[in-house]
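Read through the structure below, which is laid out as C-alpha cells, and then see the notes.
A single protein chain has been omitted; all remaining protein chains appear in their positions.
Naming follows writing order (A and B), and every chain is counted from residue 1.
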Amino acid sequence: MSFKGRDVVSIRDFTKSDIEKVLDITRLMEPLAFGGSRILDGKVLAALFFEPSTRTRMSFESAMHKLGGSCISISESRTSSIEKGESLADTIRTIENYCDIIVLRHPKDGSARLAAELSSIPVINGGSGAEEHPTQAILDLYTIKREIGKLDGLSIALLGDLRYGRTVHSLAYGLALYDTKLYFVSPDSLRIRREVFEEVSKRVEAHETNDIMDIMPKIDVLYVTRIQRERFPDPEEYEKVKSTHRIVPNHLRNAKKNMIIMHPLPRVDEISPDVDNTPHAKYFKQMWYGLVSRMAVLSLVLGAIK
Amino acid sequence: MSFKGRDVVSIRDFTKSDIEKVLDITRLMEPLAFGGSRILDGKVLAALFFEPSTRTRMSFESAMHKLGGSCISISESRTSSIEKGESLADTIRTIENYCDIIVLRHPKDGSARLAAELSSIPVINGGSGAEEHPTQAILDLYTIKREIGKLDGLSIALLGDLRYGRTVHSLAYGLALYDTKLYFVSPDSLRIRREVFEEVSKRVEAHETNDIMDIMPKIDVLYVTRIQRERFPDPEEYEKVKSTHRIVPNHLRNAKKNMIIMHPLPRVDEISPDVDNTPHAKYFKQMWYGLVSRMAVLSLVLGAIK
Partner (left out) sequence: MSFKGRDVVSIRDFTKSDIEKVLDITRLMEPLAFGGSRILDGKVLAALFFEPSTRTRMSFESAMHKLGGSCISISESRTSSIEKGESLADTIRTIENYCDIIVLRHPKDGSARLAAELSSIPVINGGSGAEEHPTQAILDLYTIKREIGKLDGLSIALLGDLRYGRTVHSLAYGLALYDTKLYFVSPDSLRIRREVFEEVSKRVEAHETNDIMDIMPKIDVLYVTRIQRERFPDPEEYEKVKSTHRIVPNHLRNAKKNMIIMHPLPRVDEISPDVDNTPHAKYFKQMWYGLVSRMAVLSLVLGAIK
C-alpha cells in the first residue's frame, strides 16, 4: 500500500508490513539527518499545537528542515483565531490551503480523526486527547529495533500512567503486531485501559502487575512514563505511588545486561538521574530516533520516497 | 509604476492598473504554490504581529516559504522587547536590519503608515487598527475575479460589522475602482463609516440597507463579516442582530445560481455550517487565493518579478 497522501491518525491503521516499511526508511534517513537533503524542497508543514509540546513539535519541524522543507506553526490557542471562537473544522479547512501536510496536537479525543476526514491533505496525529500518538509508537519501535536489533522475541514492560498516557496506548498496539510479551506495570488507579488490554491480549501474551521488581530480570525493554500529580485527588496517595514507581540504579541490579530503558520524556521524577549514565539508559538516544523516524513518515506521506 | 521596494499600507495607494497587475501575477503564482520555487532565495520576511492572527500570519509565512524565502516572527508583544517599553518606531528601526521585508499587524490606527515611513525596507500592512488590510482586499478581489471571471458589472453586498471591520473598508475602496454596485448591509450601530461610504459613492452606485433578503436576488457576491459581541453594550441587542444577520441555506433560495459567498474568516455564527456544502460557499477557497495573492505581492515588492 502506498503511503503517499495517507493520514497518520492511529497506529492501528498500520499493518505490520506498513510499520516495517517505515522502520526501513527510517534507517535510510539517519545520514540525511546529519547532512541535510532537499527531497521536500518547496513543501510546507503546518504544526498546529493546541497543547504545550516541545519535542513533538520541534522534532517534526527539524525533520522537515533536514529534508529541505519549511514550517508554519501555531503553538498556542491564544495567539490564533481559535480564541476568536473558530471551530477546529474551520481551522483545518483554512490551514490546509497554506501547506502540504498538517501535524495536529489537540486535547480532545477524536480531533485528529476529524481533522483527517475534513482535510484534503495528509494529517498526522501529533497526540490527540488521551488516545493515541502514532509517530511516538513508530519512534519507540524503531528505538527498540535499532538498539536491540529486533522486535520479535522480546519481553517489554510498560510502567507508569497506563490509563491516560496516549504514548502507551499507541505503543502497546504496535508491539502487539510482533511476537512480544507485554507487562503492564502501574498503580491500581492508573491501570491500562480495558479496551487496550483486551485488544493486545488477543495477539500477544500480556500481564498486569504492580511490582516492577518481580519482572525486572525477565524484561528486554523497560518503558517508563510520567505519572502526573493531577491524576491523584489525594496528595499522599501520589507521593506513595511516585516512590514505588521511581526507577533508581538499585532496581537494575537484576536486570538483563542488555535491557534498555526508554521514556517518551519529559521526565520529572520517574527515573533517577543516576540511571542516565548506565548503559541501560536510551531515552535521550530515543529522541534522535524520533527525529529520523519523523523524517521517514514525512518523506513517505508526502510522496518523496516510495 | 514599479512595485519593487514599495510599501503596501492602503489599498488607496493602488491605481486600478496596479491592482490588475497584482491580480495577473497572482494567476502565475498558482502553480508555484503547488511546486515551490526559489525566486525569493536568501530573502527574509519579518512578521510582526502585535494582535492575534492565524491566517494572515500563516499565509504570509507560507507564501514566503513557497517562494524559497524564510521568516522570522514576533507573534506576541509579551515575548518581545515591546514589554520592556520599546516604542514601535524603535522596534521597526531594529527589525529592518534583520530582514528584507516587514509585515506588520498592530492594534493602533496609523501604525502601518508610521512603520512604512520609518523603515528603509518595504512594509506591508497586515491589518492596522480599524483602518485597512490591503492584502485582504487584494485576495478578495482575486477571489471574485477567479470565481466569477470578472470584476466589472457585478453587484456586491457587504454584510455584518461595517464600522469596525477593516477588511470591509479596504475591499470597498478596491471594488469602487471597478464598475460595481455596492450594498452595505448592517445593523444600525455598525453601519459603514461615513468617509468610506462617501468616497466609494463618488465612483460607484452604493446603497445601505438592514435587510439582506431584499437584495439577495440581485447580488453576485455576498461578503459576510463577523459581528463581535464586544461591540454591543446590551447582550439582547447582540442576540437580535446576530440572528437577523446569520446566513442559513433558506436565505439562499432566491439567490442567483452563480452567486458566491465570501468571508475573511474566522467565522463564528455568521454563516451556518449547512451553507458550506452549497456551491455558493467560496470562503475556504478564498484562503487559497490569499496564499497565492500574497505570493504575488511579495514577489513584486521584493523585485523578483517585474
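Quick notes
The working rule: contacts are C-beta pairs under 8 Å (C-beta built on N, C-alpha and C of every residue); 3 or more make two chains touch, one makes a residue touch a chain.
Just so it is clear, the model here is predicted, and its values are computed rather than measured.
Note on the undisplayed chain: of the listed residues B:K43, B:H106, B:K145 or B:R226, the one touching it is B:K43. Per the touch definition above, the residue from B:R12, B:R27, B:R93 or B:K108 contacting the chain not shown is B:R93.
Only one of the listed residues, A:D7, A:E61, A:E132 or A:D161, touches the absent chain: A:E61. Residue A:L291 is the one among A:A206, A:L291 or A:I305 that touches the chain missing from this view. Considering A:S75, A:T167, A:S186 or A:S299, the position touching the chain not shown turns out to be A:S75 (whole complex). Within subunit A, the residues in touch with the undisplayed chain are 35-37, 49, 52-55, 58-59, 61-62, 65-66, 68, 70, 75-76, 226, 265-268, 273, 284-285, 287-288, 290-291.
What subunit B contributes to its contact with the hidden chain is residues 41-44, 46, 70-72, 74, 78-86, 89-91, 93-95, 97-99.
By our rule, only the chains that are shown with their structure count from here on.
Distance between subunit A and subunit B, defined via averaged C-alpha coordinates, is recorded as 40 Å.
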